[in-house]
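For this view, one protein chain was removed and the others were kept in their places.
Going by the order they are written in, the chains are A and B; count residues from 1 in each one.
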Amino acid sequence: MNIEWYIVLSALLFTTGAVGILVRRSPMVILLCLELMLNAGNLALVAFSRMVGNQEGQVFAIVVMVIAACEVVVGLGLIVALFRRKLPLNVDDLRELRG
Amino acid sequence: MSATSWAWLVLLLPLLGSIFIALGFKVLPAKVAGIIGTVVIGLAFACGIGALLSLLGEDPEARHHASSLWDYASAEGLDIKLGIFVDPLSVFMVLVVTGVSTLIHLYSYGYMQSDEGYHRFFSYLNFFVFSMLLLVLAGNFVLLIVGWAFVGFASYALISFWYRRTTATKAGMKAFVINVVGDIGLVLATFLIFRELGTFDFGPAFEKAPEVFQTNEWSITAICLLLLVGAFAKSAQLPFHTWLPDAMEGPTPVSSLIHAATMVTAGVYLIARTHTFFVLAPTAADIAAFVGLATLLVAGTIALVMTDLKRAIAYSTMSQIGYMIMGVSIGAYSAGLFHLMTHAFFKALLFMAAGSIIAAMANRQNIDEMSGFGKAMRFTSITMLCGALALAAFPGTSGFFSKDEILAYAEARGGMYLIFTVLGYAGALLTAVYTFRLIFRVLPGAPCKEAQHLIDTGHVVHEEPRNPASGELEDTDVGFPGSEHHIAEQSWPMKAAMGVLAFLALVGGLVQIPGVDDVIGAFLEPVFHDSPLAAIHPTVTADWEGLGVGAVLSVLGIFIAYFFYVAQPATPAILIQRLRPLYTLFVNKWYFDELIDFLVVRPALAIGRFANRVFERFVVDGLVSGTEGTVRATSGVVRAVQNGFVRSYALLLVAGFAGLALYFLLSSS
Partner (left out) sequence: MEAVLFFLAAIGALGGAIGVIAMRNPFYSVLALIVHLFALAVLFLLLTAAFVAAAQVVVYAGAVMVLYVFVVSYVGGGGESAWEPIPGQRFLAPLLGIALFIELSVAVLSSALLALGTHGPDVQPGFGDPAAIGRLLLEKFLLPFEASSILLLLAAVGAVVLAGRKREETA
């Protein structure tokens, strides 16, 4: 398969993740959609690395995975803290910073 | 020391006096302020004498010097310096101004003694003298305009000196506004002069003018007419004269100095200084002469029926300045300036005497209530009589020689100018009549109540302070006249000043006796010898004939006044009955105030109201409020974006990114 296919697939997955963030209200699901977008990026990176012919893109993808892991950890910690304080787990209800 | 150094000292001294008195008004005792003010002007007079002697020590043809301190404005094609011009004309004016001012300062030292604003008065008075000297010494048109404007301001400040009187402040504003109209004329004339001649300095401008302009070309005529607008506004000629009678709201020394001797003569000085232009525009010069003649006659008729003592003298001033304007316009330069000098003497004296009498009347000015002061106030009445004789051109007095010199010149010029001679003599008769009307009403006869009080007790009558025009009650704090009224008999500075002026009014004319001496004419001759009109000299015989006619008319006028007001006191009432329309016209001052109100004041107010109601409300407010409303609406819309929903922010983010990607796609295709 040509590399184009992988890139277009990656774009599709990315936009799907973006739409998910915009549409869903639970912080859990929003984090999951964020994971989608990161993975789409990973796919694009690995595809480009294959196209160029060296493995630097793959290393980049691994680092992205590390970052995704850190971010998930912190995000989930936030959600647990929200749950502990009995705040509504709904992104729309947390809107005190408003103009 | 050179003449210009003396001249700079003359300018510096009154300015220093004014600033010193103004800054020290809390610490200086009143008397010291008065002494400083007077001495400073006296020193300026001495420096003027120094300049005179310095000039006399030079060759007559070389008696003109320009000197400048620094560049005022210097740009491409523009070079204005802070420069003065010292020649016989400016030194003559300096001597007249400082000499009469010293005497008036001396008079004010006594007259204004109980006034709470004493320091302010002397500071303003010194500033006025400085401005007037700046005007006459200015070496270029720009500095002339500066002096002109300062004099206008000083006049405003001094007319509304008793600022808590609404009548005074209104009069001050009226004077200032009309003066500003004149200023506009002067400024426009200066623009035109610069445009045509390329320079502001007097010397180069007057040298270039005959080369640049043809006779009666429209540009030089326009320049002269604009200069005339300025001159007429400052010298209270028709139709810009309505401010002068109202300016009598100021204290008497102010009327004496500004509105008799100095400021109102600025117009005469201007025409004399720019005589080169007027020679090139004979039409404008003739217009000026006719306006002077008209003012002469109109003011004389109004003075005939005026019952306010100071205002009557004011109209007399207007009339005499008409003579001077007429004189310098038709070419009798030194004669007009000689009359300026003698007029300064006797008119200042008349105002001083009027001040003394008004003080005795507890600040009331209506001559219908006055009589018999001849017995009550000997010194004042004698000096007043001296002044009146000079004004009426009684044979031998200064006014006699000066007025008739102008009229003899007009006759010598011949042709159309005989009108000036004939009507000028008619005006002289009128002058004599109205002057002695005042004298015979106020001085002889049974003493009125105030005069009787003065004779009996030796004190001036004490009444509640009232506004003389409206009669309303006032107090005597700052902004109003002081509680004491000072008459000449009880105040030696007033006596000294009046005495000197009385002497000068009587003998001042002896410097210009035709055929005998020609002091002023010879002194001023180098200034005017470039004008062909100065070459016209009446013969000595014609001079003496003119003097004879003048003498006869003067004595006749005095007799008419005597007849009307002393011998047969009922005659005026009968005359008024017979000539009622004429009388009404004169009493209403020829309706000039009403005319100006109709032509100028009402339209101006209407424009102002329109501007406020329509323009301000709809256009300006519309623009401003409209802008405000638009901004508010826009910010309301923008504010709605900050709704606190993270997801809508994310939506905007994605939308922005999509838009950006679209832009880049399109721009790279």
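Definition applied: a contact is a pair of C-beta atoms (placed from the backbone, for glycine too) under 8 Å apart; a residue touches a chain by one contact, two chains touch by 3 or more.
If you're wondering where the values come from, they're calculated on a predicted model, not measured in any experiment.
K.L.:
Residues on chain A that touch the omitted chain in the whole complex?
P.N.:
Interface residues of chain A facing the absent chain: 1-9, 11-20, 22-26, 28-29, 32-33, 35-36, 39, 42-43, 46-47, 49-53, 55-56, 58-59, 61-63, 65-74, 76-81, 83-84, 89-90, 92.
K.L.:
Using the document's contact rule, name the residues of chain B that touch the chain not shown here.
P.N.:
These residues of chain B touch the chain that is not shown: 643, 645, 647-648, 651, 654-655, 657-658, 661-662, 665.
Methods note: only the chains that are shown with their structure count from here on.
K.L.:
Centre to centre, by mean C-alpha position, how many angstrom separate chain A and chain B?
P.N.:
91
K.L.:
Along chain B, where are the residues that touch chain A in the complex?
P.N.:
Against chain A, chain B makes touches at 639, 641-647, 650-651, 654.
K.L.:
Can you check the complex and tell me which residues of chain A touch chain B?
P.N.:
18, 21-23, 25, 91-92, 94-99
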